[in-house]
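Would you mind keeping the following structure in view while I ask a few things?
Of the protein chains in this complex, all but one are displayed in their positions.
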Amino acid sequence: MTRLLAAAGILVLVSAPLLTGNPFFQHLMIMVLFWTLLGASWNLLGGFAGQVSFGHAVFLGIGAYVTMLSYLSLGLSPFLGMLAGGAIGAMFAVPIGLICFRLRGPYFSLATLAVAEIVRLVALNWEQLTAGPMGLLITQLPPLSFAGATVDWESKIPFYYLAAALALSAMGLTHAVSRSRLGAYLTAVREDIDSAEAVGIDTVRARVTALALSAFIVGLAGGFYSLYFRYVDPDAVFAISLSVEMIFIAVVGGLATTAGPIVGAVVLVTIAEFFRDRFQAGHLIFYGLFMMLVIRYLPEGIWGGLRRLLAARA
Amino acid sequence: MESFAQSVVSGVLTGSLYAMIAIGLTIVFGVMRIINLAHGDMVMLGMFGAYWSYTLWGIDPFLSVCIWAPLMFAGGMLVQRFLLKQVMPKGELNTLLYTAGLSLLIANVALFFWTGDYRTLNLDYAVMPARPFGISVPIPLAIAFVMAIAITTALYLLLSRTDVGRAMRATAQNAQSAALMGVDVGRIDMVTFGLGTALAAAAGVLLVPSLYLYPTVGEILIVKCFVIVVLGGLGSVPGAIAGGVLLGLVESLGAVYVSVAYKDTIGFVLFLLVLLFRPSGLFGVGKS
Partner (left out) sequence: MALLEVHGLRKVFGGLHAVSDLSFALHRGEVLGLIGPNGAGKTTVFNLITGFLAPTAGRVSLEGENLIGLKPHAVVKKGIARTFQVVKPFRNLTALENVTLAAFLHERSRPKAEARARRMLERVQLGERRGAEAVDLTLSEQKRLEIARALATDPKILFLDEPMSGLNPTEVEAGCELVRQIRQDGITVILVEHHMRAIMRISDRIIVLHHGEKIADGAPQDVVQDRGVIAAYLGERAV
């Protein structure tokens, strides 16, 4: 059943941009994919391992700046830049993890918040490196050929497929981890850290690995962000609100499930973009409302709840 | 030397208001074990309350605090009774996320109705600062400082001399035992949350003549609040006071002697260090 859904989903995914020429809808789909990507990677640490990070945007920002700087200053191809962004994000995850994982529960969450804010402030003030609050701008993306045709960077379609590829990879990775020994170890960490240690699980290593994998994807997403929006500044990519929105997507969709982030992104991002289009504001009201409703009435998230319903019928 | 004294005075004055906000957060944590992410938005509501009552009806904020504090006390009790009470059994992390949702809701409803424009409340008698001993002291901040001390003293008396206060302290130490001793923990939770909210709102009212006002100001405030409460020790009222004044001083002195740019960073680095090496706070009185 899930395989059928997944196959149908992939079909829709591949053909969707061809069905509509409306740039608003294309942007919407890209945003849904972007947030699915972020939600899925946050979920790896937050859902599976139960470590609620309030500072995940730090990796988004690192990825975005690495991509921007490597393109603008070094002339590196933006795609290599994206990969570099992911890799450097993952590298940062190690010291960040080693520091923050010494704490548990809400203290861990606060520590991640502090780390993200420190990096944001450094990015804001280290103007020689990051141009500070003025930010960095890409005016022209490099020409690229793919399958014989030149890529039209003015259209949203290439970005759509890029986002789709990233989102699918992220979900694939989440799925693979959930089936693996690492996934089992993360579940143990979520349930009871002391017991996990008592059965020989190196809980720090497991968590840092999960964080590094998560950071890699978020870093890639950061790279995507810089290519799609072509402008980054510290308050855009290191913002607490970004970290918080990632959490919301994962929780509303369904923690510790592979498909949860898609559902979360579809619901929240669609509402957000419609509201942003009509009212220029107010979309976050729904984020807050949904979060409160889900925690109170549907703690497994929308997808988690749907799954339970389907299982009950079976 | 004068600039040092000036920094210290500014730091202490601002710090005392920070302290008041932090006390609200810390008593809620102490009694209910909740970290209320919407606390900063309660301050914002207090600020807006004072702003509107001044702009529309001409009521001086230092008077309208007597209206808004009790109102927000009642509001806080309702939030606890009808929203938080049902979520608390689901665990610390779920409650934290719930308050995150609440925070987003409050801030963005405010944003929707009142727009993101920066507002200021300018009192006629506050234009010129006082200059005792050559140190510039803004009048609204001075009044706010005095009132903050009065309110904090009242809170101290409440916690140490009254039955309600004793019940709150008992619940903070051990909710189960307190319940076995006959404390109505549900009622104490409501009172505590109401009190925390009232303190936040009161601080907002007192601060509004001195700060820029906008609906998402809660975001910065809650972050500062965490730093204070962790520095001082989660759950400790004296710790919150000390932490608040400390943060005020660090920011003020940091701006002058380190750099304006990195002054906020110092606070966070200190915060991280305390979390890692002295999680019970600089004075070791907090709960881990």
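Order of writing sets the chain letters: A and B. Residues in each chain are counted from 1.
Everything that follows uses one rule, which is that contacts are C-beta pairs under 8 Å (C-beta built on N, C-alpha and C of every residue); 3 or more make two chains touch, one makes a residue touch a chain.
Owing to the predicted nature of the structure, the values given are computational and were not obtained by experimental measurement.
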Legend entry - Interface partners of the hidden chain - shown chains only, full complex considered: A
Inset, instruction - For the chain that's not shown, point to the residue among A:122, A:184, A:236 or A:298 touching it. - result: A:184
Legend entry - Residue among A:110, A:138 or A:201 that touches the chain left out of view: A:201
Inset, instruction - Identify the residues of chain A touching the omitted chain, counting contacts across the whole complex. - result: 179, 181, 184-185, 187-188, 191-192, 194-204
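The working rule: only the chains that are shown with their structure count from here on.
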Inset, instruction - Could you give the separation in Å between the centres of chain A and chain B, each centre being the mean of its C-alpha atoms? - result: 32
Legend entry - Interfacial residue positions of chain A with respect to chain B in the complex: 50, 52, 99, 102-103, 105-107, 109-111, 113-115, 117-118, 121-122, 124-125, 240-241, 244, 247-248, 251, 279, 281-282, 284-285, 287-292, 295-296, 299
Legend entry - Complex interface listing, chain B residues touching chain A: 35, 83, 86-87, 90, 92-94, 96-98, 100-109, 111-112, 116, 219, 223, 226-227, 230, 261-262, 264-265, 268-269, 271-272, 275-276, 279
